[in-house]
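Only one protein chain is missing; all other protein chains are in place.
Let's turn to chain A:
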Amino acid sequence: MDDVITDIPPPSRLLLEDLNNFTPPPPHLPSPFLVLSSAESKKTLRPSLLIIAMSSPSLHFLHHLSSKTLIGTLVLPEIPFAGNSIEPSLRDKSCNIYTINDADKMIMFVLVQYSVTSERAHAVARVLIGEKIIPQRVLILDSVQSRNFRGKLSPDETIAFKLETSLERENVGDVSLVKGFDYYPSGSVVDGLAAALLSRCQLMKIKGTLCVSWPDLGAPVMSLVKSLLARDVLTGIDYTVDKNYENEYLRLSRRKDRIDSDLYT
């Protein structure tokens, strides 16, 4: 049962240290930076589409694309490499960058497999969009954050919403990248890295879409995200997917369900 006294207050409520002008600032951290293959490091990268995956279904699907090429990684200095494997793995704490080339179009994927604090999100967004990488269009895939969602969320119901930059929403001379999704309800917010990325797109006047799905695990949400990517986003792109990914994902979903069970809280 929720403890109304000691539970974390809803996001609109501020703690005393949030309201204190003299709270010491956080320790200074070195800036995040990109490490790219020598072929890519000398030029500005201009993908037709940049996909940034943060939700479990999107990470899982894109990780298992066989036809992608690893071109680099984003290093967040406070995240240690210890425990990472030589070959990219979904268990790594990493933020690898891949491409798929199709005719004259380059599509880039970023798989964000570590947690980026809200305080660092602005800096990470700047590195991923608008400096070395200048995409024509951006798609961000994240999960609905229950603490910020003002409606009802049921673990049995799969839902997804989108938010778009002005340029994407007005889609002059083009169609929306993501079709068939309602806009995120007014009154609810998305924060963290996903918000920083979409904000960066808005400010730099780049077509950008943020899709948030719920829940984070399970076959129905995987099916929804896979359908979005296969039907709307990667249409016409020649790619292959490792056949085992669905079984692996379902095993991961079941394992997480057992760990997260609060039946005996």
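What we mean here is this: contacts are C-beta pairs under 8 Å (C-beta built on N, C-alpha and C of every residue); 3 or more make two chains touch, one makes a residue touch a chain; residues count from 1.
Here, contacts and distances are computed from a predicted model.
Asker: The complex lacks one chain in this depiction; which UniProt name from "Proteasome assembly chaperone 2", "Ribosomal RNA-processing protein 43", "TBC1 domain family member 7" or "Signal recognition particle 9 kDa protein" does that chain carry?
Answerer: Matching the unshown chain against "Proteasome assembly chaperone 2", "Ribosomal RNA-processing protein 43", "TBC1 domain family member 7" or "Signal recognition particle 9 kDa protein" yields "Proteasome assembly chaperone 2".
Asker: Return the single residue from A:Leu141, A:Ala195, A:Cys211 or A:Leu229 that touches the missing chain.
Answerer: The missing chain is touched by A:Ala195.
Asker: Among A:Phe61, A:Phe109 or A:Tyr184, which residue is in touch with the absent chain?
Answerer: Once the missing chain is taken into account, the touching residue is A:Tyr184.
Asker: Would you indicate which residue among A:Ser118, A:Gln136 or A:Thr240 is in contact with the undisplayed chain?
Answerer: Hidden-chain contact among the options goes to A:Ser118.
Asker: From the list A:Glu40, A:Asp92, A:Glu164 or A:Asp232, pick the residue that touches the absent chain.
Answerer: In the complete complex, the chain left out is touched by residue A:Glu164.
Asker: Mind pulling the chain A residues that touch the left-out chain?
Answerer: Residues of chain A in contact with the hidden chain: 10, 12-14, 17-26, 118-119, 121-123, 125, 150-152, 162-166, 169, 183-196, 198-199, 202-203, 210.
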